[in-house]
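Every protein chain except one is present and positioned as in the full complex.
And now, chain A:
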Amino acid sequence: MKGYISGTAAITPQHTFDTGRYLEEWVDHQTSYLSATEPAYREIIDPKLLRRMSRIIKMSVASAYKAMQMAKVEIPGAVIVGTGLGCVQDTEKFLKEIIDNEEGILSPTAFIQSTHNTIAGQIALMLQCPNHNFTFSNRGHSFENALEDALLQLQEGVEHVLVGGADEITPIVHELMGSIRCVSINQEDQLSVLGEGAAFFILTKDQNEQSFAAIEDTVAFNNPLVDDVRGKVVQFLDRNELASADIDLVLMGHNGVADGFFDAMGDLMKENAIAQFKNISGESFTASAYGHHLAAVMLQKQQVFQNTLVSGKFGGSLDRILLYNHYKGVNHTLTLLSKCPS
């Protein structure tokens, strides 16, 4: 299963939406979680529609539109979205109304927008796109499920697919996730920092003029032991007929917190240049969507951006990037991305 990346865009806590100035300026977040650095949406989305959209919808629609423009695709052959928590802003809003009004007369607006597939549904509605429309919400594999479905669509003969991952944070979600020890709430915590954003892609079945990178292969697995990681990586490289020396950059989802899995990966790939992406995206159920986006942009621009290289040396050219991420040690991901031959 292979898919060509012919367009991609991402909104993250850093400046990633404007590809001309990609990660040039670094935003220092003084808050305990990383909120998205959002573009001027009015230039991208019809202001009449914009008013009713929650942030996760705005971030997703803007990223999706931009990816489609890059790929010169007007109506995608499928719309597939991964989101770990879905539309939490509207979910919270409606829950609060239920409680405040003691189940009295309620406005349905927040409820209507609260379902997980509001993002994919809104995109279909705005584009008048009648095609396959799926939403996955599967913890740290929400985006991976979506990506697997996208590649399956291409295998089934669909020309191009819009696929993305998105999650938003509210102060209450942040507080709750901190309380359940999923993320840090203060700087002393040895836990990951929560972030939010959206990353969308147009994947095409065949390489075209717009294609700049390819997803060669991807695998998602659960609950491995630290000792299993080496075997999983070797097996993955083997099935792609590659050795670790063929990888120009390893992009990992570590974030400065002690972690046996990333240590094992770092040890296995110690001869390779290793880069990180969660200092940009923060941690979330769909952080890996951004990891895939960053790998694609690096391959496109043949550039390793500031604040990403962790160890080793960038050799000057990028043909293949191996992405490795895990969420809470449970949901693991390996993806091989390559530069398109020109």
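Everything below uses one rule, namely that contacts are C-beta pairs under 8 Å (C-beta built on N, C-alpha and C of every residue); 3 or more make two chains touch, one makes a residue touch a chain; residues count from 1.
Everything below uses one rule, namely that contacts and distances are computed from a predicted model.
Asker: Between "Pimeloyl-ACP methyl ester carboxylesterase", "Xanthine dehydrogenase small subunit", "Transport permease protein" or "3-oxoacyl-[acyl-carrier-protein] synthase, KASII", which matches the UniProt record of the unshown chain?
Answerer: Options "Pimeloyl-ACP methyl ester carboxylesterase", "Xanthine dehydrogenase small subunit", "Transport permease protein" or "3-oxoacyl-[acyl-carrier-protein] synthase, KASII" considered; the missing chain's recorded name is "3-oxoacyl-[acyl-carrier-protein] synthase, KASII".
Asker: With the full complex in mind, choose from A:Ser137, A:Ser192, A:Ser288 or A:Thr308 the residue touching the hidden chain.
Answerer: Of all options in A:Ser137, A:Ser192, A:Ser288 or A:Thr308, contact with the hidden chain holds for A:Ser137.
Asker: Looking at the full complex, which residue from A:Ala62, A:Ala124 or A:Leu194 touches the chain that isn't shown here?
Answerer: Touches the omitted chain: A:Ala124.
Asker: Can you tell me which of A:Asp28, A:Glu43, A:Glu74 or A:Glu103 touches the chain that was removed from the display?
Answerer: Reading the full complex, the residue touching the unseen chain is A:Glu103.
Asker: List the chain A residues touching the unshown chain?
Answerer: Contacting residues on chain A, toward the hidden partner: 79, 84-86, 91-92, 94-96, 98-99, 102-103, 105-108, 111-118, 120-122, 124-125, 127-139, 141-142, 145, 148-149, 152, 155-156, 172, 176-177, 179-182, 220, 222-223, 285, 330.
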